[in-house]
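Please see the structure below; I have some questions.
Of the protein chains in this complex, all but one are displayed in their positions.
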Amino acid sequence: MTTIETPLSTFELLESEVRSYCRGWPVVFDQARGSHLWSEDGRRYLDFFAGAGSLNYGHNNPVLKRALLDYLERDGVTHGLDMATTAKRAFLESFHDLVLKPRDLPYKVMFPGPTGTNAVESALKLARKAKGRESVVSFTNAFHGMTLGSLAVTGNAFKRAGAGIPLVHGTPMPFDDYLDGQVPDFLWFERLLADTGSGLNHPAAVIVETVQGEGGINVARPEWLRGLAALCARHDMLLIVDDIQMGCGRTGSFFSFEEAGITPDIVTVSKSISGYGLPMALTLFRPELDLWEPGEHNGTFRGNNPAFVTATAALHAYWADQETELRTRRLGELVEQRLLALCAEHTGTSCRGRGLVWGVEFEDPARASEVCARAFERGLLLETSGPEGEVVKLLPALTVSEAELDEGLDILDRAVRASD
Amino acid sequence: MTTIETPLSTFELLESEVRSYCRGWPVVFDQARGSHLWSEDGRRYLDFFAGAGSLNYGHNNPVLKRALLDYLERDGVTHGLDMATTAKRAFLESFHDLVLKPRDLPYKVMFPGPTGTNAVESALKLARKAKGRESVVSFTNAFHGMTLGSLAVTGNAFKRAGAGIPLVHGTPMPFDDYLDGQVPDFLWFERLLADTGSGLNHPAAVIVETVQGEGGINVARPEWLRGLAALCARHDMLLIVDDIQMGCGRTGSFFSFEEAGITPDIVTVSKSISGYGLPMALTLFRPELDLWEPGEHNGTFRGNNPAFVTATAALHAYWADQETELRTRRLGELVEQRLLALCAEHTGTSCRGRGLVWGVEFEDPARASEVCARAFERGLLLETSGPEGEVVKLLPALTVSEAELDEGLDILDRAVRASD
Amino acid sequence: MTTIETPLSTFELLESEVRSYCRGWPVVFDQARGSHLWSEDGRRYLDFFAGAGSLNYGHNNPVLKRALLDYLERDGVTHGLDMATTAKRAFLESFHDLVLKPRDLPYKVMFPGPTGTNAVESALKLARKAKGRESVVSFTNAFHGMTLGSLAVTGNAFKRAGAGIPLVHGTPMPFDDYLDGQVPDFLWFERLLADTGSGLNHPAAVIVETVQGEGGINVARPEWLRGLAALCARHDMLLIVDDIQMGCGRTGSFFSFEEAGITPDIVTVSKSISGYGLPMALTLFRPELDLWEPGEHNGTFRGNNPAFVTATAALHAYWADQETELRTRRLGELVEQRLLALCAEHTGTSCRGRGLVWGVEFEDPARASEVCARAFERGLLLETSGPEGEVVKLLPALTVSEAELDEGLDILDRAVRASD
Partner (left out) sequence: MTTIETPLSTFELLESEVRSYCRGWPVVFDQARGSHLWSEDGRRYLDFFAGAGSLNYGHNNPVLKRALLDYLERDGVTHGLDMATTAKRAFLESFHDLVLKPRDLPYKVMFPGPTGTNAVESALKLARKAKGRESVVSFTNAFHGMTLGSLAVTGNAFKRAGAGIPLVHGTPMPFDDYLDGQVPDFLWFERLLADTGSGLNHPAAVIVETVQGEGGINVARPEWLRGLAALCARHDMLLIVDDIQMGCGRTGSFFSFEEAGITPDIVTVSKSISGYGLPMALTLFRPELDLWEPGEHNGTFRGNNPAFVTATAALHAYWADQETELRTRRLGELVEQRLLALCAEHTGTSCRGRGLVWGVEFEDPARASEVCARAFERGLLLETSGPEGEVVKLLPALTVSEAELDEGLDILDRAVRASD
């Protein structure tokens, strides 16, 4: 390799054009700790992206790191398929004792493969099998993954087009407040279900995010979620909550649907479940839905034991008491105040969020990407979301300090001001 | 959790019925090194399964382990999405210098998400996009993954049924020797392609494994693979080699298709690419096929940097010279001799394989699972494959010692004898 | 056949259970003239069903009959595929001179096969070809036919289930007033189209009936149709009006969309186009959409020349001037007055219609079928429609006399009264 001349030229030469984040953040990162990343030239970046929600406990969290190093050093099983291992048992027991039991959630746990889309695909398969129907309802601006099953219930037209085949068996319904309060909740959806002449194939399930992360930080109200759960019950559809980005404490409670007081039939979990950014995913479902035959769904890396180890450590460190939830809510309020002030100051902006997931929407989408670019120059990692990239998304680690939060929000302030 | 009474009861109580391997090997594994696993009660197992081909360099390979611990200790970036990182650059350069360049392979590298099925889904998307057609041809007894796109080109009826929707856009063709030599290679396939009245939707691509692992260790001859490549060229179809299980040296050469002297248009790689059993996958393709828009396919864990670190270490340790390839071939010959002798001794058995992937087929499928059960009792991990589970599959680590190989084959001998 | 004992037993023994109308009208019909049918036992029935809209000029209309007999007697070509014939030329010229030209409609004429569903299937094919997209939007309670393409855009769940495969590529939108005026027209539809994150596959076309016959006599307002046409234009979707049941003067004007002042891109015509109840259908489209290759769509009976002969005679007899349109409107007003009076008298009823297609809806669907049964006893043929069969449908011949109209409405009055 004699042609490499700049830090990024290796990537430009050898890696596919599909790469994306490295274009907005054109540096080579080398190290990371807590809420910071360092590029190889030693520059420090404050991270308000957190691995798209995979690093709720920060980069290389020292408690999890210690557990991981110990496990690796003593040659604990690394690759375990779905063999029983001590690491998996510890995770299952901790997850049961610290998460499911205290919340009175009856779920069986499935390891569907270590990525979010594996979890979504397994959830859809199970729902279709349980109900004997093909159709699934998703919501406008939903994001559930990039494999064909998940992509068919994802909203983004650009990503859908990548399928190369017509995506079918999914029908979009309006997410909460999609029609700006002009239409009563579920008026259209329930009418279609109740009318045998409507032309809607009766859905096996509904899949929903409580807060749409990729879709633009669209926050469903608890009463809307309760309405949806009731609708599903009335019309014999399973309710799948995709909690991949919003679970593991991102909105305050461990599961993002707790506030609404609902119990989905199926829940998908991934991203921050390992706590350390290691690939891991879960599909949770009511025991009566555990209709799988052995091996009916599988995957080579569904037993990523190092991830089980850090996941177990994270549960004990952060979910043995209420502390994480309370702190997240408190920090969330700080963010809210700062963003409300910011939006009050700048026309063409608005904000919304829950816990530690927030979005600032710009009427002019170009401004959102300009803000991210200016923030990067000032050492802050921020990303856009929404169908036109019109929303600047704030996703700091839950372990962020108040000082770091202030620092990041100060940079955001300046970046927005500069874009006026 | 006061109800736990046996080592496995946690799994029985909390985990989904979909779990599979833990049923045939009902112990709780705790540690692993090289070709061995230890259960928590201290029993040692010789591993001839190697994580379904994900552990070609053995469990917790010390060279890779050292690199991984160093990286974790110094807080290298763990979770990197598709950001540029030093770990990723090192991998890309090593992969280019040690794998692609010496073999004169022109591929661009895509990180499609860390599992095999992510790689397959991205390969299918890209092929469909490139050709503007939906249809893909796969082969009898193919296995390509469990998400909807991959499952549609997978043969197993039980796994296909799990989709819950009709799987379409794929058409099976006979794998090499499927019709027992009664039919000239590709007679049917080419006739369908050449005849505009055949009813076959012209395929965008053909996806093939050079040796079908899950399908029963079916070995395609080099001339058949060359014939297939030529057929694809004649009829404007892309050739995708799924080298997830057979790549990374399993058959001797780094890629399993090297022996045939073909250059597929797209190659999927996963399982042993990280070398340490960590989730990682690649999609490789000719540069002219790099038609992706930035972010058109993505995935949260596509930048699993610890895996890049062990992958880089594995390339340097095992692929800087010819040693691994030569040793694998030599050991493969030893296995072949032993299995030929075994089959000569036992009626109703036959064997086949390449490099260090071998299968012993039993006319009576029940006998294959009995052999695996008996081998387990004697401390050897073996799995069945094939549509009826009629093939005992041997997939030792490439780093297995001759003594370990002999030990395992001795146990196999005894297990087969006991099943007579 | 010695087992036949009742007039209907032949049908019960030999014909499939799929038969339907003969169950509600359990007599064997023998002759028919104008608005009357006679059963073999000599009983006379007043027909307010008109062959589901296929007999707008009455049964065995004498003018058409004369033309047909003459043609048959002189051995005019009967079966013509798509050969040029004198009968076809006469029809094409008459249709151009009397229908298209006076209305300034630019359409090319296609003979897609002699049934409505042939016309719909060809319209959908053409729209998909023209736009290069698969998706089509239809409306709640639409009916377009029973072959797979047409059925996928039909609303009725019972009929859809008959497909035996999941019906895809169609998405239902709310028909005019479907949500009882609670939602602005097209709010949801346009939002989905405008939002690239909505998850709606961009449709090639929209297919609509101006009055939904099978769906329950749901009448679209002219302004709604204009809004739909404008929406299609704004979002590059073709507008297909399925005028199979409502065309040929049923609503007054020859095409039912004339009142709205729109020019659909594609129009399907069948049922009453031959005028004599003979199978015939047309697909009309803007010349720039005439993208067919010769023979790309075909059908054995697309050249049903006797139907061309009666169609030509019907055009000359009924569409050479304004008379038919004016008379239909006038009779429609009579029907409206009578039905308004009827509904004022009976709680749980309401009515709606246009021209000579009217529906009386009963809150209790059982009452609608009771009314039809009682009307049949009194010698009037009436059918129900709507998803629950809750609407009694009035579809008299356009040639019905005022006395016959009164007689039928009197019977209806009595039947409704009896069902109170």
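All chains are identified by letter, namely A, B and C, in their written order; residue positions are counted from 1 within each chain.
Assume a contact is a pair of C-beta atoms (placed from the backbone, for glycine too) under 8 Å apart; a residue touches a chain by one contact, two chains touch by 3 or more.
Just so it is clear, the structure is predicted and the values come from calculations on it, not from any experiment.
Visitor: From the listed residues B:43, B:74, B:101 or B:191, report the one that touches the chain absent from this view.
Guide: Result: among the candidates, B:191 touches the missing chain.
Visitor: Which candidate, C:306, C:332, C:353 or C:396, sits in contact with the chain we can't see?
Guide: Answering carefully, the residue with contact to the hidden chain is C:306.
Visitor: With the missing chain put back, which residues of chain A would touch it? List them for me.
Guide: Touch with the absent chain occurs at residues 165-166.
Visitor: Quickly run down the residues of chain C that touch the omitted chain.
Guide: That gives, for chain C, the contact residues 1, 4, 7-8, 10-11, 14-23, 25-33, 37, 40, 51-52, 54-55, 59-60, 65, 68-69, 72-86, 88-89, 92-93, 95-97, 108-111, 113-118, 121-122, 124-125, 127-129, 134, 145-150, 152, 158-159, 161-166, 169, 204, 244, 270-271, 276-279, 283, 285, 290-301, 304, 306.
Visitor: Spell out the interface residues on chain B facing the chain that's missing from view.
Guide: 134-135, 138-142, 153-158, 160, 166-172, 174, 178-179, 182-184, 187-188, 191-192, 195-202, 215-216, 386-388
By definition in this document, only the chains that are shown with their structure count from here on.
Visitor: Which one of the chains is closest to the middle, using the mean of its C-alpha atoms?
Guide: So the chain sitting closest to the middle is A.
Visitor: Among all other chains, pick the one whose mean CA position is farthest from the mean CA position of chain C.
Guide: Chain B.
Visitor: Measuring centre to centre with CA averages, how many angstrom lie between chain A and chain C?
Guide: About 50 Å, centre to centre.
Visitor: In chain B, what residues contact two or more other chains?
Guide: Only 165-166 qualify.
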